[in-house]
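Only one protein chain is missing; all other protein chains are in place.
Then we have subunit A:
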Amino acid sequence: MEGQDQTRGDEAQQEKQKQEAEDENVLQFLDSADTFLTLMDSLSSTLRQGWLELASARHSMGASRISSALFDLKLHSAATSLQVTQHDVGSMVKRPHFTLHKWSFPDDETCCSEEAKFNEDKLQKNANSPQLRHRGTSQFSELLEKSPTSDGSSLKIDNQIQKERSKSLSMFGTLVSPKLRAAQLSFETALETLIVIANMRSSMISAFDQIQKEMEDIKQ
């Protein structure tokens, strides 16, 4: 009699845990979908700003000075790249996690992953509470100033980033309009947002697959 009660108790406990796991998947899905859509809005306004700045630069420098004909077609690798790692959701489910490495940032995995995590958290928070963006620096540079690294190393990294930015701008000439520099910063911000969007998308798909699997199990 007591054994039966204990079995029933264990089953009820397992059922409760299963229900909680299902609810967690639904919450993760809804949360990811909401953040995804909010970030897409943010991306749209960042891109609009970038296009406007590009158009202003073209107006001041001349259309022939900012055109695809000037793109660098010599052998060169991307200064801004991505790191893809595997994020284990459960014992069986795996999803990709993307990290942005900007402007040939030093190959210090701890530094980059901490910066990227800090950056991602900040962008996700911004998705919920929109703030005015300071002009003149991208969000990444702002975070760099506030991130927990020593002053010396962040100054060195900042100089390196500025050099890489100038190298990228140089395909349009030595003297470029400030609007072109502003456009560059806007598109950098857009890139940062896109990486967070990619991770939200990955999280949304993972939660969706889990929910679908649960629904199929219920049907059976």
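Following the convention adopted for this analysis, contacts are C-beta pairs under 8 Å (C-beta built on N, C-alpha and C of every residue); 3 or more make two chains touch, one makes a residue touch a chain; residues count from 1.
What we mean here is this: contacts and distances are computed from a predicted model.
Visitor: Going by UniProt, what is the name of the one chain that was not included in the view, given "NTF2-related export protein", "Acyl carrier protein", "V-type proton ATPase subunit F" or "Nucleoporin 43"?
Guide: Not shown, but named in UniProt as "V-type proton ATPase subunit F".
Visitor: Determine which one of A:14, A:83 or A:162 touches the chain that has been left out.
Guide: Residue touching the chain left out of view: A:83.
Visitor: Please output the residues of subunit A touching the missing chain, sorted low to high.
Guide: Contacting residues on subunit A, toward the hidden partner: 26, 29, 33, 36-37, 40, 43-44, 47-48, 50-51, 54-55, 66-68, 71-86, 89, 92-96, 98, 101-103, 164-165, 168-169, 171, 180, 183-184, 186-188, 190-191, 194-195, 197-198, 201-202, 204-206, 208-209, 211, 215, 218-219.
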